[in-house]
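Apart from one protein chain that is not included, each protein chain of the complex appears where it belongs.
Letters A and B name the chains as they come in the text, with residue numbers starting at 1 for each one.
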Amino acid sequence: MNFSDYIQKIDRRYIFIILAIAVILPLLFPLGLPTFTTPPVLSLYKHIDEAAGTDDRAVFMDFAQSPSTLPELYPMDLAILRHCFLRDIKVLTISYYPQGAAIMQMAISEVKEDFPDVKQDVDYCNFGFRNFALRVPITLGMGDNIAEAVETNAAGRRLENLPIMEKLKNYDNIQVCMEISGAAPGIIYINYARARYGVDVAIGVTAVSAADNYPYLQTGQLVGLLGGLKGAAEYEELVETFANNDIPYSEKKAQNLSWRNQQYELSKVPYKFKQARIGMDAQAVAHVLIIIFIIIGNIGYFIEKRQDKNKYVK
Amino acid sequence: MMETIGIWVAAFLTLSMFSFLYKDNPFYKFAEHLFVGASMGYFIPYTFFNVFIPYAYNPLFLRHNYWLIIPFVIGLGYWFRFSNNLGWLSRYPIAFSMGIVGMGVPMSIHAQILVQMRTMMLPLTNINLILIFIGTVSILLYFFFSKAHEGIYGKFTSVGIWFMMVGFGASFGYTVMARLSLLIGRLQFLLGDWLGLIK
Partner (left out) sequence: MKRTIPLLIVMILGMMFVVHTFVPHKISQDFYNWYQTWLKVMVSFAVILGVGSLLMVHTNKIKRKAPAWGYSWLTILALVGTSAAGFIWGIEDGTPYMWIFENVNAPLGATMFSLLAFYMASAAYKAFRARSMEATLLLIAAIIVMLGRVSIGNAITEWIPDITQWILNVPNLAAKRAIKLGVGLGMTATSLKIILGIERTYLGGGKQ
């Protein structure tokens, strides 16, 4: 068997092993690669941060997730909730998927461990699970009156009786509608909530759908976009740098990597708030590996093609 | 204690799934069938406590809003979906749910078509906006198969193909990132939560 045959016909289980090693090693021995921020994430952070300290503005989060999207979207959930709790921003959460509702509850519980002063129904309200068929009616109904559209929180209490809802009436009081989703993200909010009521919409998506949503960014239908693990890592970085240190957001500082690196030590950050950044080390190595695979595969292909051509010519 | 047992159960099931990479085996089949059953079983109590009780049972039986018996009975039509003789009853609740499609027509025309077209035809003030305009128009023309792609028209639509290839390349790059992220997540669990090797 010559070289090109050998590299073309290698058993794919060897490829699996190489990939596994390429991912495991950076997780065990972190490389500490820096996180570079991008405009869609900066825009979202700035937008959410503008609601800091107000009691008549809230961030609305829709957890359209399932366990299969946990690695990419869960760090986003934690980062955004942490940002809101650090900066005293009210949060309203809902999910139209049963599994999303469980993930939502997990995320809130996990972030709340570090914020004993954050009170349910005062600083945040979990609306719980609603059937998927009610997505459009509730989305539209919130434009008139959130309490009437949603009716109760996850514990079954009427929303109009809750302290948090005193000054939160409808979309005029929503700073941003944030959908964190693994599939068709933001369509309902863009088509219905933004089109009819003009509320700002942002999305956190798996990397598969990130590239598809850039048209919405350009039109302004989205004010921000978190794309996959990279987007989560960027947002974690911004929360760690600004919100956790109580530093007002500045775009110039946000894009200054050396200034950001001086604001915190990654080793001192709780693991749950740096999952995405740790994962990006392994991501970088794996990306390089995939590129090497593509190049080697194509080298073998072109060698084989030339050999076949020479055979034919002979 | 339960947390430790839970982590070991999760690790066992994760490794059972990964065993498929070597070859199909009983551990993988066990994990796969368990997943299907547990996922569906998860929906039932959640829907009962979060949808049926607050929206159907409470208004009808506790708040005595008896008009709601009508949608209650129509909703029961779903249960006949699998019946050969009475399957037609399920069409009524389905038809009622589909009614809201009417609102999607003007909304999606506005958000998906008009806003996108308006932004595409912004004053073409810089090279990027010109490229976006050319790219979008050429791709739309590429998908117009009623005219043969020949001559100048054919050359222009091939520009659309180039734009599409770059777009799909970007999507592919992101897809690679997504798939690897999922693997990284599982390995973080195995190495971190289960084996405690990641600090």
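The definition used in the following text is that a contact is a pair of C-beta atoms (placed from the backbone, for glycine too) under 8 Å apart; a residue touches a chain by one contact, two chains touch by 3 or more.
Here the structure is a predicted model, which means the values were calculated and not measured.
Visitor: For the chain not shown, which residue from B:94, B:122 or B:197 touches it across the whole complex?
Guide: Missing-chain contact among the listed residues: B:94.
Visitor: For a quick check of understanding: of A:162, A:183, A:266 or A:290, which residue touches the chain that isn't displayed?
Guide: Reading the full complex, the residue touching the unseen chain is A:290.
Visitor: Of B:40, B:62 or B:148, which one is in contact with the hidden chain?
Guide: B:40
Visitor: Just checking the interface: what residues of subunit A touch the absent partner chain?
Guide: 8, 10, 12, 15-16, 18-20, 33-36, 38-39, 66-68, 70-71, 99, 102-103, 105-106, 109, 131, 133-134, 137, 140-141, 144, 149, 196, 211-215, 218, 230, 280, 283-284, 286-291, 293-294, 296-298, 301
Visitor: Using the touch rule from the top, list residues of subunit B that touch the missing partner.
Guide: 2, 6-7, 9-11, 13-14, 17-18, 20-21, 29-49, 51-52, 55-56, 59-60, 68, 70-72, 74-79, 81-82, 84, 87-88, 90-109, 111-113, 116-117, 120, 128, 131-136, 139-140, 143, 160-177, 179-180, 182-183, 185-186, 189
Keep in mind that, in the parts below, only the chains that are shown with their structure count from here on.
Visitor: Based only on mean CA positions, could you tell me how far subunit A sits from subunit B in angstrom?
Guide: 16
Visitor: Which residues, counting only subunit B, touch subunit A once they are in their complex?
Guide: Those in contact with subunit A are residues 21-22, 39, 42-43, 46-47, 50-51, 54, 97, 100, 103-104, 107-108, 110-112, 115-116, 118-119, 132, 167, 170-171, 173-178, 180-188, 191-192, 197-199.
Visitor: Which of the residues in subunit A come into contact with subunit B in the complex?
Guide: Touch residues, subunit A against subunit B: 13, 16, 19-20, 23-24, 27-28, 68, 70-72, 98-99, 101, 128-131, 133, 136-137, 140, 151-152, 156, 190-192, 194-196, 206-208, 210-212, 215, 218-219, 221, 227-230, 271, 275, 278-279, 282-283, 286-287, 290.
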